[in-house]
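Note that this complex is displayed minus one protein chain, with the remaining chains in position.
Coming up: chain A.
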Amino acid sequence: MASISATFVGFGASVNLSVRTDNQIIGKSSSLVSFGLPRTGGFPSIRTSRLQICAAKPETLEKVSAIVRKQLALTPETELTPQTKFTELGADSLDTVEIVMGLEEEFDISVEEENSEIITTIQEAADLIDKLVEKKA
C-alpha cells in the first residue's frame, strides 16, 4: 500500500515527496523554486518567466537539455520539454547547482548567484545563457 504525501511551502522552499511502501521509505526530496504542484499536475504555474523577452536559440536549448540529461542520468525515453522543471525530473539543490556549473563550463560564462537561483527549467537556462553569451560578444 503506497501513500504519497506532498507538501508545499511556497516559493523557495523544499518539497518532500515521499512514497511509503510496506517496509521502506523511498524519500525524494527536491529543492523547489516555484509554486504549483510538481508532477501530479493540476494547478497552473503562477510564476511567470522573467525571461520571456528573449527567445533562446534552438542549439542552446539542445545543449542545455543534454547537460540536464547527463546531470540527472535520465533515460532516453524521459520526455524533456523546455518548460519541464528540473525538480520534476528529480533534481535536488545540489543537482541544480551542478547543472549551472555544467552550463558555465559548456558556454564559458559565469552565472551570478542571484541568476542561478531563478533557473528552474531548460527554457530559463537557455534564455539566460543566450543573454550572457551575447553580452560577452
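Note that in this section a contact is a pair of C-beta atoms (placed from the backbone, for glycine too) under 8 Å apart; a residue touches a chain by one contact, two chains touch by 3 or more; residues count from 1.
As a working rule, contacts and distances are computed from a predicted model.
J.: Just by its UniProt name, which of "Acyl-[acyl-carrier-protein] desaturase", "GPI-anchor transamidase", "glutathione transferase" or "Vacuolar protein sorting-associated protein 16 homolog" is the chain not shown in this complex?
T.: Answer from the record: the omitted chain is "Acyl-[acyl-carrier-protein] desaturase".
J.: Given the full complex, what residues of chain A touch the hidden partner chain?
T.: 7-14, 16, 18, 22-27, 29, 31-33, 92-94, 96-98, 101, 113, 116-117
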